[in-house]
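Working notes, beginning with the structure itself.
Excerpt of the complex: some chains, original placement.
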Amino acid sequence: MLPKLTFVLGGAASGKSAFAENLIVQTGAPRVYIATAEVYDSEMEAKVQRHKTMRGPNWRSIEAPRDLGPAFTSVSKDEIALLDCATMWLTNHMMGEADIEAQTSDLLHQLATCEGRVVVVSNEVGMGIVPDNAMARRFRDLQGRLNQRLADQSELAVFVVAGQPLVLKGTLP
Amino acid sequence: MLPKLTFVLGGAASGKSAFAENLIVQTGAPRVYIATAEVYDSEMEAKVQRHKTMRGPNWRSIEAPRDLGPAFTSVSKDEIALLDCATMWLTNHMMGEADIEAQTSDLLHQLATCEGRVVVVSNEVGMGIVPDNAMARRFRDLQGRLNQRLADQSELAVFVVAGQPLVLKGTLP
């Protein structure tokens, strides 16, 4: 069984989403997919389709690129929700010039008060060379701090590398 | 003793090649070095020379930048081969506009049918900020998926960080 909050972190194309989906499917609980991606080009469209195929059937699906409140409120205590992913959610809010600190506090509160269990997927983006432009540096800092707070609030945190889990916190079921 | 397939993943200048070489040297088995690098500038030349010096003597050496079939076929059941590295091999195939999916299937099949044991070194490239250009994003995705498949097929997978191993799968000898 999964705890109240599970955090799954990984690099690009690391298999983090598949790992998170598999964690949920193995519980046998009814599952909810909260999609944060906004499809604005064909590259993103292809990625969304590939993930949808990988995920398979039997997911109740909600599109929530920015405001996650209604999505989390709809998750019942028997369900497990997958938020895929915190990085896209953060990107959408940065594009919309939102107050990131306020949005992050809201998200952490929504996760704490959600009746069902939640698995949050996020990207590690801070292990390359310092980016040239200030916006990328700001994104990298905000993402890093968000990841720290999600890991801190979770009971189980996993770093996925080449599809394999390194447990950061807690115990895999 | 090493298993049939060992996968060693790491960042740039992480010590992954030295770690892989040392794994092989410690077995005492006859060793084969399969070099994928194509030397096309002085920066690469210096790197190849530095690695050659680090590696030391007593390696049977094969240059195979793209087609690895003959190299793997030549490895006898008593030998251990080091493929250094999957990242350069992937780069060479991308430059040559090859069908990456077909090439990857070939590689995985060659690894499965090689008579000797093999250690594959590869780069983690997906933990920085999203690259600006589409080609770099495509490379990052292909490398990530290749790393997942190599880790999946291996019996031992190690993530090398600052020269130190984090075991992803299996047990270090």
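Labels for the chains are A and B, by order of writing; each one numbers its residues from 1.
Everything that follows uses one rule, which is that contacts are C-beta pairs under 8 Å (C-beta built on N, C-alpha and C of every residue); 3 or more make two chains touch, one makes a residue touch a chain.
Not measured: the values here are computed from a predicted model.
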item	value
Homomeric assembly size (copies in this file), of which only 2 appear in place	3
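Keep in mind that, in the parts below, only the chains that are shown with their structure count from here on.
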item	value
Intercentroid distance (Cα basis), subunit B paired with subunit A, Å	31
Complex interface listing, subunit A residues touching subunit B	10-15, 43, 124-129, 131, 136, 139-140, 161-164, 166
Interface residues, subunit B side, partner subunit A - complex	7, 9, 11, 124-130, 134, 137, 140-145, 147-148, 150-152, 157, 159, 166, 168-169
